[in-house]
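Here the complex is missing a single protein chain, while all its other protein chains stay put.
Chains: A and B, in written order; residue numbering restarts at 1 for each.
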Amino acid sequence: MSALELSSRSRLDSRRARARATFGQLLRSASFDVGAVIVVFWIVDAIFWHALVPQDPQALNPLAALQGPTAAHWFGTDWLGRDVFSRTLAGSTSVLEIAPLATLLGIAGGTVVGLVTGYYGGAVDALVMRLVDAFLAFPLVIIAVLVLSLLGTSEITVIVLIGVIFTPVVSRTVRSVVLVERDKEYVASARLRGEGDWYIMTAEILPNVTTPIIVESTVRLGYAIFTAATLSFLSLGIQQPSPDWGLTISLGRQYLQIAPWIVLFPAVALATLVVAVNLVADSIQQVMAQ
Amino acid sequence: MSELRSADDVLSVSNLSISYRRRARAMRVVSDVSFSIRRGEAYGLVGESGCGKSTIAMAVMAYLADNALIDGGSIRLLGDEVIGARAADLREWRASRVAMVYQDPGSSLNPTMRVGRQLAEVYRYHDHVSWDAANASALTMFERVQFADPRTILERYPHELSGGQQQRVMIAMALAANPALLILDEPTTGLDATVEAEILDLVEELLRDIGTAALFISHNLAIVSRLCDRVGVLYAGRLVEEGPASEVLHTPHHPYSIGLLNSIPHWGATKDHLRLLPIPGDPPALGQIPSGCAFASRCAIAEDACLAAPPPLAPCSGVHSLSACLRRDDAADLAAVVAKNEAADGPAPVATPVRIGREAVVEVTDVIKRFSAHGTTLTAVSDLSLTLHRGEILGLVGESGSGKTTLARTIAGLYRADGGVVRVGDATTRSRRERASFLQMVFQNPDTALNAKFRVARLLGRSVKRLNPGLSADERQAKVLDVARSVKLQESHLDLLPGALSGGLKQRVAIGRAFTGDPTVVVLDEPASALDVSVQATILNLLVDLQREHDLAYLFISHDLSVVRYLSDRIAVMYLGELVEIGPAESVMRPPHHPYTEVLLSANAAAIAAGRARIRLRGPSPSLANPPSGCRFHTRCPRSLGELCATVAPPMQVADAGHQYRCHIEPSALATLQSLRPDAAAARDAETTTDTDATTTRSTRGHS
Partner (left out) sequence: MLTYLSKRLLLALVTLVLVSFIVFLASDVLPGDVGRTILGNFATQAQVHALDVKLGLDHPLLDRYWIWVSHFVRGNWGTSYTLQVPVFGLVMRHFLNSLILGAFALVLIVPISITFGVLAATHHDRPLDRVISVTGMSMLALPEFVTGIVVLVVFSIVVHWFPVSSSVPVFSLPSIVRNLFLPALPEMVLIFGYVSRMARAGTVEALNAGYTRTAVLKGLPRHRVMMRHVLRNSLLPTITVVAVQAGYLVGSLIVVETIFNYPGIGNLIYTAATNHDQPVLQAAVFLVALVYTLSNLAADLLYAVFNPRVRLAS
């Protein structure tokens, strides 16, 4: 076996070993395990709910409206007689479409803004950061209410809106780590050999800030679900007749006193999802911090 | 070592073993360590990073990290067992039986509490006196640690004090409850040489007056032996040598101790006469202690028996020292053995003529560099001019805040000068790329100087590509291998990430990277300071070899005068952003020289160990934002003339050929002033530097 083969094998091994060590550590954390199982369950459900639901979630049955949980309808029926159990299972799709896409958008935008402002600093940085400050002075939901009530709503609008709202938040995080990296000598060394700014930002600095970006992504995903569901609840997101959880809770609210199961089950479902995502995010954060 | 224990022991540590658990693995950091400290004795514990010395100190304080596990042994403090002691007993013993001074005084003081109150607390809670009485005692204590104005210091918050003042507060606090044992854990690391010297003087004086026993922990054998009666040398968690300080310093009997001493240029040595003798290889990684003698893999006289089991500490013949080496009585001759091996490895030192008078490769004229932050502007470099010639090593010396790194970065082109001209290269150096291949830089900290996400091959390859635009892929590959070989990296290293390399290897990669474009000038900003002593020498030797081979010019920055003196053809001294002296190395080291240089020299630990007299610096260090009028050094100058120095900026005086200093005192007068003090060392310096035989120099040094 040649020296080169040997070293490339050891290189692979070392990379695998590191990945395995990180993952092994994650697996040893109970909160990660619980969170991951729940998240995976909801993702599988979001994709394959057609195969999982006992009844068509949109099938109306006015005669069986507002029934409590029975053997036929495990979670009862809603005001149109639709099966709450089926609707709860089908309700994860919309939020699991919106949240990851919005997160991706926000992370991408925030990474670009954070890299550029952090790397260049100076007047542009000061200006952008003031804008970010001003932007952050508005509670997220208020911006969403303002914009969506004016522009009208669609799934795409909600994704873009959450993505745009996340951009300044993410950019702040990225900027703060870029500020630290920028002053390290490897960047000075790159400049001394005549590298361009773009190369330094993308090839030298970016790989060194991936850890905080990953952590931020998982945290943002939790917030994205939070926000998307809240917008649905305020009737500013997904529209009828979607089985979306936030929307269902919003509409079923008026039956709260006679048929609390209509809102209770989607609420619990949503709660498990957001808590699970945050459990995973928190575990990743802890492992990455070491 | 039970025969050493006596009723008179303040501290007795026996068979102490400690591990850290990390990711369910136990890593042994201290193995079977035994030593004791008698009443009033100062004991030094010396070793490099990761050798377990701080862990031992924390074990004595019963303040180990949560993941530390004491595997066995005992720690007795005035006869009482510390391991497993009750919390109430520990609380009582801390401060009154044992107290500690830490490496970083800045973070060891509570930032939201006045330092006077932090000291008074000790009296309040140990002596159970009123706050008024406690405050009064605090004032007395601050007087004892020689604060010029103790009453105002009482009212200060830590951030309002300098590093040296903070460490005085820590010392005052540690001594407040009259402990039987004072532990000093690298108390001067991170402080400037002049401040370090003051703190060490203070500690020396206090220990003598109070009669407190001390456990002094340091990586610097010279400092430890100055303060301590006995010294223990730790390597990879084991005590490898123990004995009277002067014996361990001058006639060490363990190959590691010998290697440590040989790694640092002793006072007066220069590269032209003496090649440093580094310890080959690296210390074992944390928790990976081999079964036999941990040093065997780096040892020139190791034999098969060394690998069987860790050798116990045993007496050496003819001296009082104990050494954990099977060949301890042969070890004294080790220097000769190593020198022979080393000779095959690198070129022998040659005396080269002073390289002045060749063409200039860097010309700095009236350069000014300012920084503004939070509304104030600091002039980090003011009106500075100097020239670097082809093939010479110019050493740049100064303490923190002197502007030496700023100057280096301005020359390298990382900062744009706010005034004056930096000319790099010759007529052919016009484009950015030409400049980049002409001048490169090596930074202090290889951890941050190498992109942690790039493998070594890419780190070198990218630089080869940028600095040698014409090369084909194959030629680039060949060049990478070539560079790797020239900095003594193995081919297998190329596939590793920096994180998998030791500090010394990382710095070799960084040096290799700077040499990929065959530069003419290399700026070296403290290239060996972040490394362990035993690894430093390898790097310095490598730099000397490369410089000779390629006829390079170096701008070499260091706070360590011994290293600068060893390496440099010429030396430049900076103080508060100004060049105060420049000239041929040996000329700068001898009077007449700038009073600041004089102070720096007298604060150098190696110089002190070599018997130089001490001159103290007056007053606090002035701020760059508000530099003193007249001569910037006048507020602290031991030779100040008063009014003139305070008002008129001094001229450059010519001491002798190529040697200038900025002062109002003329060379002849200054020479007289500076030779007035007893300075036996100066004479001896001259003697040893003329001695060209490396091994003789080293073995005679101790006895002279």
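Throughout what follows, a contact is a pair of C-beta atoms (placed from the backbone, for glycine too) under 8 Å apart; a residue touches a chain by one contact, two chains touch by 3 or more.
What you see is a predicted model, and the numbers here were worked out from it, not measured in a lab.
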(message) In the whole complex, not just what's shown, which of B:133, B:177 or B:644 touches the removed chain?
(response) B:177
(message) One chain isn't shown here. Among A:147, A:160, A:214 or A:288, which residue touches it?
(response) A:147
(message) Using the document's definition of touch, tell me which of B:15, B:96 or B:146 contacts the absent chain.
(response) B:96
(message) Going by the contact rule already stated, which one of A:39, A:229, A:251 or A:284 would touch the omitted chain in the full complex?
(response) A:229
(request) Just name the one of B:22, B:159, B:320 or B:432 that touches the chain not displayed here. (result) B:159
(request) With the missing chain put back, which residues of chain B would touch it? List them for me. (result) 61, 63, 66, 90-96, 99-100, 102, 104, 107-113, 121-122, 125-126, 157, 159-160, 170, 173, 177, 374-375
(message) Touching residues of chain A against the unshown chain: what are they?
(response) 31, 130-131, 133-135, 137-139, 141-142, 145-147, 149-151, 222, 226, 229-230, 233-234, 246, 249-250, 253, 256-257, 260, 263-264, 267, 270-271, 274-275, 277-279, 282
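FYI, only the chains that are shown with their structure count from here on.
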(message) Suppose each chain is reduced to the average of its Cα coordinates; what separation in Å results between chain A and chain B?
(response) 49
(request) State the interface residues of chain B toward chain A in the complex, per the touch definition above. (result) 23, 409, 412-414, 432-433, 435-436, 439-441, 443-445, 448-453, 455, 462-463, 466-467, 491-492, 494-496, 500, 510, 513, 517
(request) Could you please specify the touching residues of chain A with respect to chain B in the complex? (result) 3-4, 6-8, 10-11, 14, 21, 25, 184-186, 188-195, 204, 207-208
